[in-house]
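Shown here: the complex without one of its protein chains, the others still in place.
This part shows chain A:
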Amino acid sequence: MSALADIPALFSLPRLGRARGAVNAALGIGLLLALWWVGGWIVANNDDLFAFADFAPAPTLARLWDMIVTGEVLDMSGPSLMRVGLGLNYAVIIGVPVGIIIGRMKRVNEVANVPFQFLRMISPLAWMPIAVMAFDTWDGAIIFLITMAAVWPILFSTAGGVRRIDPAWLKVARNLGANPFHMLFVVILPAIAVDVLSGIRLALGVAWVVLVPAEYLGVTSGLGYAINDARDTLDYARLGATVVVIGLIGFTLDYLCMMAIKKFNWLREDH
């Protein structure tokens, strides 16, 4: 009995204090690498699968290093970042004003709600054939697909933020002589900045996911193209390395969004 009671003590983790976050994150990354390594080992030792052994961590990471040194990573991610950037840009240009309007005007919201929810549930990739027909360039079509994916989180998050604005803020501003321009730039936009950024963060996640299949379209650049190209040339180390690059860039972009949200969040948690 006493031996059983001692077991938890044997496995209890040391108190980590301030380094706790970093240590735990490293632990998580370590576990992921271990799983990857085990998977690679199984593949390499399986008679049916051993052709894919280059997916294992060692060849993939070696190839990744190569790709970084030669600048190949920049070459393949540049066009992708450009497309996501433009798509997000259009999504913000459309989503924020429309979000403010449906957040402010109940009637417009009632009219728009069903069609918007309907459109939102259509996978952006389902628009692919239409996009290809409608746009002259492949780039145009891809940017359109990303915009279609990214606009909804931004729009709904903005509208939600506008609805949560304290009505007294608007009343006070009106009383102090604010014109509609002041109302928008001094009261409404700062009040909803965090909601808009949270929407952009969600949109970025969706856009980054949609990007890769969208780049399977006719283009000859970008991360999605690189994945397809590596598959076609049976270059699995390169394929694995590209997957890692996609994950790393996505993670970094999300982290940047999170930092922006932190910076613009006016709410003081300790009060």
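In this section, contacts are C-beta pairs under 8 Å (C-beta built on N, C-alpha and C of every residue); 3 or more make two chains touch, one makes a residue touch a chain; residues count from 1.
Here is the rule we go by: contacts and distances are computed from a predicted model.
> Write down which listed name, "Cytochrome c-type biogenesis protein CcmE", "NADH-quinone oxidoreductase subunit I", "ATP-binding cassette domain-containing protein" or "DNA ligase-associated DEXH box helicase", is the UniProt protein name of the chain that is not shown.
Matching the unshown chain against "Cytochrome c-type biogenesis protein CcmE", "NADH-quinone oxidoreductase subunit I", "ATP-binding cassette domain-containing protein" or "DNA ligase-associated DEXH box helicase" yields "ATP-binding cassette domain-containing protein".
> Tell me which of A:R20, A:K171, A:R231 or A:K262 is the one touching the absent chain.
A:K171
> Decide which residue listed in A:A53, A:L86 or A:A191 touches the omitted chain of the complex.
Checking the options A:A53, A:L86 or A:A191, the one contacting the hidden chain is A:A191.
> Identify the residues of chain A touching the omitted chain, counting contacts across the whole complex.
These residues touch the chain not displayed: 166, 168-169, 171-179, 182, 186-187, 190-191, 193, 266-268, 271.
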